[in-house]
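Apart from one protein chain that is not included, each protein chain of the complex appears where it belongs.
Right, subunit A next:
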Amino acid sequence: MAFDLTVKYAGEGGEGVISAGDFTMRAASNLGYEVVTFKSFPAEIKGGYALSQVRMSDEKILSQGDGFDILVAFNGEAYEVNKPLLGKGKVLIWDGPEGGDFEPDLEELEKMGVFVYAVPMSKLAKEEVGAYITKNVIAMASVFELFGFPMEVLKQEIVKKFSKKGEDVVNLNFKAIEVAQNYIKEHIKKIDPYRVPGPLPKKDVIILEGNEAIALGAAVAGVKVFAAYPITPATTVGNYLSPIILKTGGFVYQSEDEISSMAVVIGASFAGAKAMTATSGPGISLMQELIGLASMTELPAVIVDVQRAGPSTGMPTKHEQADLFAAALGGHGDDQRVVIAPKNVEENFYLTIEAFNLAEKYQLPVIMLTDGSLSLRAEAIPTPDIKKIKENLIERPVIRKGEVKPEEIENLFRYAVTETGISPVFVPGESPKPYTATGLEHAENSRPRTTPDERVKMMNKRFKKIANIEEENPHLVEWDLGDLQEGDKADIAVVSWGLSASITQEAVKRLREKGYKIAALYPKLLYPVPKNALEKLSSMADKILVPEASYLGHFARFIKMFTNIPQEKIVQFNIYRGEPFIPKEIEEKILELLGEKVSA
């Protein structure tokens, strides 16, 4: 059996719960383990329930998992929230027996088979270390001591993080570690079976958070202008990008609102630069008119929408996948745009680069949909080969001065109708011939035109660009057939996108281990809808399950709308509680559809 352990820190926002998770994740990764984190916190700056969960394994981890093995409860609320999830074989570390704000029902927990350790984190921090803020270090160090993580690794991480703040801060944290270690040695008898097996061979990996991966991807893709207005959970894309982009000769611009961000992107793109913005639901609503302008003027633009739970301000720090309609159809008129979605941190990185490639190739806006939980999820991913990526970047077909004969220039049109619908690009300061990009319908030479013939010609040209986007980019649909061959009959088919896809992947894996035949499809291209792949999948099973974290189930409805798959084959499975799925519930849903009894 693979080693697979999940530690969850839960408590009040601002108490260091999140950084405890981060430290633990880094330590595990340092030891050579695969890691995936899951974090959630309230919209308020201080207070409210926060959690940080670290799953580690010696094998590739697909999702955040079903829950935890070890819970560190910082306070009573955290204990109450997680109590229903405690059961046989789980470990609870709580802030006691003195100094904390709660007392778990020890007898009951013992009956349930929970291993309970009382570590008076608050008291030790206050009285022994003399600084309450070290409570989370005490908590972490206790976990390290109890489960066999080398304390050296934690110390290294502390030095990395705090040496800038001075020796005193580092020493204070070291003291907290020592206090925790001594307390555990003197007072706690280990009764649980969990232990980290020890370091693995080092892998060539980097650790990225979801939004960090987007930022790095954008920098590698060569973004020169990034314009944005702060909004949770998208803000950190810009935060992470600003130090890198300056080294690449680009600039992060904070504009006065989302409308201006999108206009800045259009202006920069018109001037020849790769340009991007990142926002969340409310921001994408504001950008819609200008996304249409980018489409009409055929200017490449990358728009990242880190979805949150809406409508309106909704639950700004919570998870949902309900912006697909807005991303794909949110504008006015028939415009051309592409919507893509990554399912994990690694894809956040590569798909951001892909977003630029698609935007440059097809000369249109590309919207990448990620979500709050993925933006915060950390993963260790194989170190990317930047040189290779750079070699494969797609650049705009800019017509440069001196490249065309003077007599040819006259008949060279910015919106020339071509075989593919993709036209030559003119850029100020570089191209021999100026033009005005206009949102008005226009002729090939960019002049406003409203005759029926001209309208039809240009609409056809623009739609032609993306008519074969699925065939031209087969890698944007990920097949997962297990032992099945294309065309075989499966027990059930599953389609899933975004973070839900990574969770579905794990559910599918578990079911396959139990002998079920499942055909799964994880489209990264959501719009235009990858009709062929979906119809092929449909031929393999009687039912297609589409799990989505939204009330309406946007993609399931797109399948009904844009493919020939019989409506009744599509089974929607929707959650909208502000959290992602856990693999178990998708697993159980599939079993239920297959008529299997699910054990409680």
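Observations on the model:
One rule holds in what follows: a residue touches a chain if its C-beta (ideal position, glycine included) is under 8 Å from a C-beta of that chain, and two chains touch if they have at least 3 such contacts; residues count from 1.
Everything that follows uses one rule, which is that contacts and distances are computed from a predicted model.
Not every chain of the complex appears here, and the one that does not is recorded in UniProt as "2-oxoacid:ferredoxin oxidoreductase subunit beta", selected from "2-oxoacid:ferredoxin oxidoreductase subunit beta", "dihydrouracil dehydrogenase (NAD(+))", "Na(+)-translocating NADH-quinone reductase subunit E" or "ABC transporter substrate-binding protein". Among A:Ala273, A:Leu545 or A:Ile575, only A:Ala273 touches the chain that is left out of the view. The chain omitted from view is touched by exactly one of A:Thr6, A:Ser29 or A:Ser375, namely A:Ser29.
Only one residue from A:Asp168, A:Glu256, A:Asp483 or A:Glu513 touches the chain missing from this view: A:Glu256. Only one of A:Val81, A:Val159, A:Ile386 or A:Met561 touches the chain withheld from this view, namely A:Ile386. Among A:Leu146, A:Leu208 or A:Ile422, the one in contact with the hidden chain is A:Leu208. The chain not displayed touches subunit A at residues 26, 29-30, 205-208, 212, 216, 219-220, 224-225, 227, 244, 246-249, 251, 253, 255-257, 259-261, 263-273, 275, 289-290, 292-293, 297, 380, 383-384, 386-387, 401, 426, 428-429, 431-440, 447-448.
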